[in-house]
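Below is one structure, written out as structure tokens; comments come after it.
Here the complex is missing a single protein chain, while all its other protein chains stay put.
In this document, chain identifiers A and B correspond to the written order of the chains, with residue numbering beginning at 1 in each.
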Amino acid sequence: MISLASYLVISLVLFLVGIMVMMVRKNIVAILLGIELVLNAAALNFVAYSKFVTQNLDGHIFSLFIIVVAAAEAAVGLAIVIRFFQIKETIHVDEATQLRN
Amino acid sequence: MFLHLLFLLSALLTLAGAAMVLITRNIMHSCIYLLASLIGVAGLYATLGADFVAVTQIMVYVGGIVILMLFAVMLTGGKDFVSKAQHLLGLAPTMGNRWTYTVGGLVALVFLFTNIHLLRRLGGMGQVKNDGAFAPTVDQIGNLLLTEHVLAFEISSVLLLGALVGAALIARPRHERSEK
Partner (left out) sequence: MEYTIASVAPIFLCPFLAFVINAFIGHRLPRHGDWLSVLAIFISFLFAARIFGDFVFGQFATDYYVHKVFDWFDVSGGGVDFKVAMGVYIDNMGAVMLLMVTGAAFLITLFSTWYMHDDPRYGRFFTYVSLFTSAMLGLVLSDNLLSVFIFWEIMGFCSYSLIGFYYEKEKAGDASLKAFMTTRVGDVFFLLGIVAIWQVVGSVTFVDIYAAIGAGKFAGLQIMGVSLTTFAAFCIFMGTIGKSAQFPLQVWLPDAMMGPTPCSALIHAATMVAAGVYLSLRTYPLMVAGDLTHFIALIGAITAFGAATIALVQTDLKAVLAFSTISQLGYMVLGVGVGSYNAAFMHLITHAVFKACLFLSAGSVIHAVHEQEMPKLGGLRHKLPYTFIAMMCCTLAIAGVPFFAGFVSKDRILGDALYWGTMAGQSKVWMIVPILGFAGAFLTAFYMFRMMFLVFFGKPRDHHLYDHAHHEHIGVNSNVPLLIFTVFTLGFWYCGTLTGQSFGKVFGGKTEWFKVLIEAPQLEKFAGRTREPFSMTDTRPRAELPHAHYHHQSGYVGPGAENEHGIHHAHTIGAIASIVIAFGGILLAFLMYIQGSVRPWADKFPALTRALQRRYYFDDLYVGILIQKAMIPFNRGLSWFDMGVYDRFAVDGWASVNRVFFKASKWFDDVVIDAVGVDGTGVAVNLFNLVLRIVQSGKIQFYFIVLVVTLAGYILAL
């Protein structure tokens, strides 16, 4: 009953929610949260495939690396957020418009 | 039996948590809900027999990243950050532009239907082969990391170094400029 499809559906929904979060939320940190959700969805996808399709552990390893990269990226992203706050005194994403026009 | 239950709980937790991340106005609450969602994903890993990955997920993601985000939120006055809510049909307090919701919803629907269409082709591909036994994966992962995927392993270490240095560089305090 627990099939590959169910895991894929879960990862899909997670992915979409993550994208929605990225699009909707106005807090830059919230956007980073959305990014984490997306990455998790991808990792879940890999592990599910590793269990159901390929029967080896490549998916697991890849998920590990996804986690590593996500950590690194979260660190750097938050550093940027902090820098942004130091300049703009706010973390509202609409203030990040220096690329305007 | 236990497996199904675990699966169900984990899935529920994951999706509920993700939905709440989307909906909650308060950023601190969003972070906690993300944390819940990630624990749910760890549970899902467990049902898949990926014990090492599940544990790593909890340790790194939950214990590290989300905490980091909470720190960032606290450092940037996020507690006081309340975004202006725009009520969509008065049903749920939402944030952001209604257009964004529209477009995002459409995109989501697109993904949904496409994937369901693809998945139907998969059909009865995945049945759990080995219903009972879950072998521990730590040894194998360790082996693979140092033999087949050693390159990625090394590079990821460099990546972490880079992230470390970069983050420190970007966010360092800049009180006295002339000192540098």
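The definition used in the following text is that contacts are C-beta pairs under 8 Å (C-beta built on N, C-alpha and C of every residue); 3 or more make two chains touch, one makes a residue touch a chain.
Since the model is a prediction, treat every value here as computed from it, not as a measurement.
Novice: Quick one: which of A:Met22, A:Leu44 or A:Leu64 touches the chain that's been left out?
Specialist: For the chain that is not drawn, the touching residue is A:Met22.
Novice: Of B:Val110, B:Val138 or B:Leu161, which one is in contact with the hidden chain?
Specialist: Once the missing chain is taken into account, the touching residue is B:Val110.
Novice: Applying the definition given at the start, please give the residues of chain A touching the unseen chain.
Specialist: 19, 22-24, 26, 31, 93-94, 96-101
Novice: List the residues of chain B that touch the chain left out of this view.
Specialist: 96, 100, 103-104, 106-107, 110-111, 114
The rule is short, and it goes like this: only the chains that are shown with their structure count from here on.
Novice: Round to the nearest whole Å and give the separation of the Cα centres of chain A and chain B.
Specialist: Once rounded, the distance between the two centres reads 6 Å.
Novice: Provide the residue numbers of chain B that touch chain A in the complex, in ascending order.
Specialist: 3-4, 7, 11, 14-15, 18-19, 21-22, 27, 30-31, 34, 37-38, 41, 44-45, 47-50, 52-53, 56-57, 60-61, 64-66, 68-69, 71-73, 75-78, 81, 83-84, 94-96, 100-101, 103-105, 107-108, 111-112, 115, 119, 122, 124-129, 137, 140-141, 144-145, 149, 152, 156, 159-160, 162-164, 166-171, 174
Novice: What does chain A use to touch chain B in their complex?
Specialist: It is residues 1-10, 12-21, 23-27, 29-30, 32-34, 36-37, 40, 43-44, 47-48, 50-53, 55, 57-61, 63-65, 67-76, 78-83, 85-86, 90-92 of chain A that touch chain B.
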